[in-house]
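Here the complex is missing one protein chain, while the rest keep their positions.
== chain A ==
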Amino acid sequence: MASKTKGSPLPMTGAKALVRMMEDRGVEVIFGYPGGANLPIYDELRQSKIQHILTRHEAGAAHMAEGYARVAGSPGVCLATSGPGATNLVTGLADALLDSIPVVAITGQIHRNLIGTDAFQEVDCFNITMPVTKHNELIKHESDLVAAIDGAFYIANSGRKGPVLLDIPVDVQLANYPHDLKAKAILPGYQPTVRGNIGQIKRALRALDRAERPLVLIGGGVEASGAVAELLSLVRKCRLPVVRTLMATGVIGADDELYQGMIGTHGNSLANRLVNQDADVILAIGVKMSNRSIVKPELFAKKAKLIQIDIDPAEIGKNLPADIPIVGDIKETLRDMNRRIEEKPICGREPWILGKHKRSTTMLPKTDAARVMELVFDELSKIDQKLHVTTDVGRHQMWANHHMTNPKHLPLFTSGGLGTMGFGLPAAIGCWFADKETPVVNISGDGSFMMNMQEFLVAVEHKVPLTVIVLNDFRLGMIRELQNLKYGKRHIANDFNRDLDYPLLAQAMGGWGETIVDPKRIGPALKKAIQSRKPNILCFDLELLDQRANLSLKEKAG
């Protein structure tokens, strides 16, 4: 300790420096999987207060880190070994990049002097992960390690958030070196703009004030910047109608009269008409204008002036030209806007559209047990307690996103950009590690569930109050739907042909489960599952539920 104040610091291994720096940055939990090339880090973790969660596959570790980050607001950390350990992280990193989630991934790499020799468990992790990370580094010299770690945590959680990967050769982890743990990364090329230009903010407010039919379009950026309160304050004060993308599910309540629905392929027809035809000024906040939201760019905001707020300058004009761009952090920018409005109110007149959103106007094909999914979400929404809810990818995702209405269950956490099946279960577990007071629910389909179902064991091991809702249609429902709509009902590769006994599976892994075939059981089963505080899987047999729901409707009618 005395040596701290004078001269160079005492030598320590790279692994120790890494673990100490993570502790200093408040890392509480790491999701990971050991291997030959990261064991020095594991050896160091034994003596650390950081909890290590052993996943059952590295993909689970990456998605758990995403779930953790989403709830904690600080980077989720995952750890894998070289070779297959690193490649198994790739999907989760890409997911975090597309949805701007702060993740720090650490991979072990083989000895430096073996790099490039096709050694055992060698892959070129640096080049493989370059396009799926915000930034990555291969640490070739022990002297670079501390700055790289400092930079990784800073880059992941600043500006437009995202995943950062450090690939650390095993001999760098082992090398004794006088690491100065307080050394900072020097990043002259990385200077995110935080405050929006005040002139542009004034222009934006003027345009909104003059608009006859102003509309606010919100995306994932609002929540990513922690700006939900600022957004609600703005739209309530100015009485501005709001539409959203998939990534902003639940930022504003579905029953709020200002809320007019979701845009895009799976959105509401009204919301699409508002952005395409009716609005004359659109304030787009944290929206990346992807092809699923803006299906036909040539139609979007055809008659509207577009104001766009984004922290990433490259988002301005990427897919659509903006008339009034504002580069800056959404929270800061909205605060500045609210402050100005406080002094000089705008948009005095009554809103041009109010309370017109109807969930029945979704553009989702109403086929195959759609009503049963609605029933499940209606019953789930009645459970009046705080929950962290994740979804997987498929029909259930789109239905949940329209039909979950209880504000205590929102914002929904979903894989919006990459559309990663198998995301929901590990992400839900990650959420719980960041907030152990709140039970977690993963809404899934049979296809998505089977992609990462081994992670259920992690929930059992750590007594995570997890409910997995499997909306089981015995097939890949969204694929079948696409084949029905776009491929002349020519079906292939959408049917599993063999069902899984979900309660038995849950039991085999140390949890419990139930298959629900009677519509009357939906509500009680959900209530029981969420109150049980023991990992469980509820399998909703959509075929039987649909038949019986039809039957009871007929009985009522006849």
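One rule holds for everything that comes next: contacts are C-beta pairs under 8 Å (C-beta built on N, C-alpha and C of every residue); 3 or more make two chains touch, one makes a residue touch a chain; residues count from 1.
One rule holds for everything that comes next: contacts and distances are computed from a predicted model.
Looking at the choices "Peptidoglycan glycosyltransferase MrdB", "AraC family transcriptional regulator", "Acetolactate synthase small subunit" or "Cytochrome bc1 complex cytochrome b subunit", the name in the UniProt record of the chain not drawn here is "Acetolactate synthase small subunit". For the chain left out of this panel, the touching residue among A:R239, A:R292, A:K318 or A:K534 is A:K318.
Residue-wise, the contact with the chain that is not shown comes from A:K140, picked out of A:R25, A:R56, A:H111 or A:K140. Within the whole complex, the absent chain has one touching residue among A:Y33, A:Y68 or A:F126, and that is A:F126.
Touch with the hidden chain on the side of chain A covers residues 126-127, 130-131, 135, 138, 140, 151, 155, 187-190, 297, 312-314, 316-318, 320-321.
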